[in-house]
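Only a single protein chain was left out; the remaining protein chains are all shown in position.
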């Protein structure tokens, strides 16, 4: 069919007054004006910046990123020392940001879901307690929580020294040493180590690769087994029990590795001032993580509660009336519906958490803001470059998270008339 | 702000002075918000010299991170804050250090119970250090040079650092020796803590101005020298009036504007230095009043004694 | 009856049964306990766990709290008192620091003699917002005004402000209550002037400057009215141009002139002297007040069908929402001076307020966009069909409704922003949490004090934020009931 | 419904004659939604004082047509001339037409945040620049006409559907329009309320107002319409006087439609 819309009814010839009074041109006129205003504003800002820099005898130059950083960073996910470049320091910071955010998101989700559900529980006492928790954490600034939790760690746990000498403190379970700077937990070493994979300056133990590989394999296998169980169920109506296979998938490989390579735990040992031999998890990380978790968890609890309440009572009644058990009702009926309501605000909480992790400096956790936006900017005097770069990185992270959210949203949108 | 800071200052009839947001003895506001301290005295002296009134100062608290930007952007006229004079700051950051009012050096403080008597024994220790300072870099260099390792605890303010140190979250606290002394002095039992003998860096501290406004730089520099020279020549806030009228010493006469017209050369009147000295006394008086041995902070003059006393304080001739 | 046959189903009740009391298990405290605390093993476990948590908290914090000392001049003294009273090794809170420094936590370094000014500003704030926020219900308006007025007066008493200021406050609150009763619309006029009065009270100087700034809006409005109706399209640009000309060239001289004629001056207070909750309030309130119009414009722009406008709005909003507030504060403290013409150098608090406003505006825009989306299309069409033009339709039909729907979201944004004002401590301002505390702790007497300021500051934040969030929940319920 | 039909059919009021002036002229008008051709070659001339009922199955484009007349929708080809003004993108013309043409919607679309009186005075004050007092007087007159003066200070949410729709009619009338458009004004109403709204519309018709009315109320059509237009698939399939239309439909589609709508 050639039945397409023509551009519009024959219109009178163009007159300048139509720029204002004709709808089509008017919107164009308006847009052009706004465009010009915005562009001149941007131009003005850029012009000012250039003049100001000139007056100060400065320039915009990102080469500082490749010069020696010179400072040390307590927590690092990939190797770094003070001879590395500012760029690497920034990457360390970014990884630290992502690391604490990731841990925070996971923990806050668990906490939030648990609290949200418990707030709806018919246990009066617990529901009240959870309400108090939510209100207290939501209505007091996060910075305060970060400081308080960090202080609690610092104040209540002993110094490493306390584990030495006559009336020495004992390691918890003989393995874990909480101190006022970090918690020392056992590391793992192999009797028959297969060595490490060296990529540039990063050394990855083969064991870790093997372990992660087996984990990935287990995940894939699990999916396959569940799919098969589904097929069997579709065919026969009975779902084969799979929980023990699933369990085995995740338990057997680690145990095998453990035995084959002769793994053993290295108990943290107090050498000199500090523990070594184990892994020292800094209190700043734990406190920040805990504060972010507790704070965001309170918001997530509200989201979860609202999500569950949004699924009407009729849905569970209908499900019960069909003979479905409460747990199946939860999994098949309530959760799938509640998730649609919960997930979008949940992701925006993840976003908030990630952005809030920039308060890390209050406890000396060196995140992106602490390295690139803090010490680097300070040592090099490149605040313009450093801070703009930092903002761009945060923006990119945020956009990635909200991108995921949009994909999810468009996927689960309810079909309606 | 570019160009003529003096005109700006006289124009608004107020000196804007960038200071530390709270460092006992050097710059701290009391319960009523009045600023006092060693650095503050410099601001007051400049204000007295330029505006004839030591009270016409607005103190802008700055953090380690905001201080140089505040100065570069013209937000403050002078930075009287413990900032170390380094090559790159002087050149790359396009600042000008107008002089040195305190020769400092970075040191370590440890609890006596730790049983450490030298910084060389700190291998593997956890050390509290303020982020974004030269301290952080010196620390890294020192341990590198001595082939030792350490665990930094980065903190963002002095108060937080003290808190961590006192709670034992770090084995040692490192900052400029003056700061260590001030911190230690405030502890419940100062004798439980020792400041280790090693001074691992040179930390010359002094007022900073913008690069390029040399006239303003001169004013700040010579105000500082006036304070130092006054001590050298025995001019104190008590005897200054008397000396102004009947001092025999030609240098003192020039300094106090009794003879000559040094003030005009930097765009001020003849009595500028007299006012500056009167504002808070000479260098020695200021030192004694704010951080000296009589104060709780109890710093000895050490390097900061007059050159005549074996120290480094050496004012250029007023001629 | 169970023996009934199909044929004899017919049944008629001759006497109605009276309601009976429920069986025991349905009654009283026992039932309540059974249903609410011990209705199953899981429930019982939860109850025990809850009791455990309560006991743990009580056990750990009560002794410390109950040993609190309120009268002491230093930490040392506190410790001695506690040791004397409760024996060696006892720990307790040392709230003497609050007793001595409360005014700094509340006002920063604002001169003590001038405390009446911020307090008056606070009281006036409550009066100014009543017609806006509480117009829904006169009873609520009365209530809120009375309660907040009392709080202000109480604070005035604590802060020992001069008697005439207290009397003035009494009079103002009384007037506001009366006006609210008989001519609520009049209060709106006050709301309009509040920013001027507030700025003048807080910073001092000549009243005429803020007044002339406000007059710029009037000038702009006059200009729009002066444009002949034939060229209605030119009205807006003319208004903006007139206002700009006024602000740039005329406002200053005119204010100066008026100041000479009728000096209305208060002692100038510098921004540096602001601190504590005063600072938080100033940043929070001015941020929210200014972000509201900006947020409305952004929200309308984002919904616009003009491509460029839409794109600009999206870029702006997403950019601001994508970065942490602290980075924007850095921009305020480190970069803003680069972006402005050489030589401009304005107050750090003003710069912070600008960035906070921009930040809040992006969030506000999303809140208001939600409100706009909740409006049925028919409202827009009806406005069109009646011949209202775009701006009339927005102002008279769309925004009043959309804003009303958005009030809970707006309050929420405000709470978030108010909490976020603690971040300004990280750029060296004296926020109540870190700025003031760090500086109090840098004093010899209070070295080592840690928890007490946090508890004090946290409690104030909690009270303010909690009451606001309750208010917004109340509104939400009300609105959902009213919203057809 | 059947008793409504009956009652209107019997007491057909005497309608004042219409003039020869042309109120609306639509020529060769076409409209697309994207690829979808909603209105095809619409030709329609409405004289001043004429009362037209537009009927047709759902989705046939009735609403779209009526909304084109005050440019709530844009047409893409052909001409629409209302009261001598051609509807183009020219904003001034659109504004002029809209202030001459009143419209009543299926869902009333009253402004819930304004009282009934404010609803009625809003447009006169802001569009016609009538002084407030005068606007209120006019509004009260029209509210009396639709027989709800006593509700003037209530909010729309406090009124029943029928009352709301009558307010909506009064609101349009306050602009003293030359033409009134109705888009299924009764179809969102409960049966008891339909009559009160239809009565109002009949009274309005008796004043000689030019009216275009999309409705399924065939009783109303028989009672007041000068002409019934039947649309299907975006086209005008048949137009005729009500008598002819109901008793003697020409096209098969019309017959089918009438059987459906009157049958059940």
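Chains here go by letter, A, B, C and D, matching the order in which they are written, and residues are numbered from 1 within each.
What we mean here is this: a residue touches a chain if its C-beta (ideal position, glycine included) is under 8 Å from a C-beta of that chain, and two chains touch if they have at least 3 such contacts.
Here the structure is a predicted model, which is why all the values come from computation and not from measurement.
For the chain that does not appear here, which of the shown chains does it touch in the whole complex?
Across the whole assembly, the hidden chain touches A, C.
Per the definition of touch given earlier, which of A:85, A:315 or A:409 contacts the omitted chain?
Within the whole complex, the residue contacting the unshown chain is A:315.
Taking the entire complex into account, which one of A:65, A:89, A:249 or A:333 touches the absent chain?
A:333
Across the whole complex, list the residues on subunit A that are touched by the chain not included here.
Contacting residues on subunit A, toward the hidden partner: 233-239, 312, 314-315, 317-325, 328, 332-333, 336-337, 340, 414-417.
Suppose we count only contacts with the excluded chain; which residues of subunit C make the list?
1-2, 4, 6, 9-13, 16-17, 19-23, 25-26
Quick note on the criterion: only the chains that are shown with their structure count from here on.
Please name the chain that ends up farthest from subunit C once chain centres are defined by their CA atoms averaged.
D
Need the CA-centroid distance for the pair subunit B / subunit D, whole Å please.
84
Could you give the separation in Å between the centres of subunit C and subunit D, each centre being the mean of its C-alpha atoms?
Roughly 48 Å separates the two chain centres.
Subunit C: which residues touch two or more other chains?
334, 337-338, 342, 426, 434, 450
Give every touching pair of chains, nothing left out.
The complete list of chain pairs in contact reads A-B, A-C, A-D, B-C, C-D.
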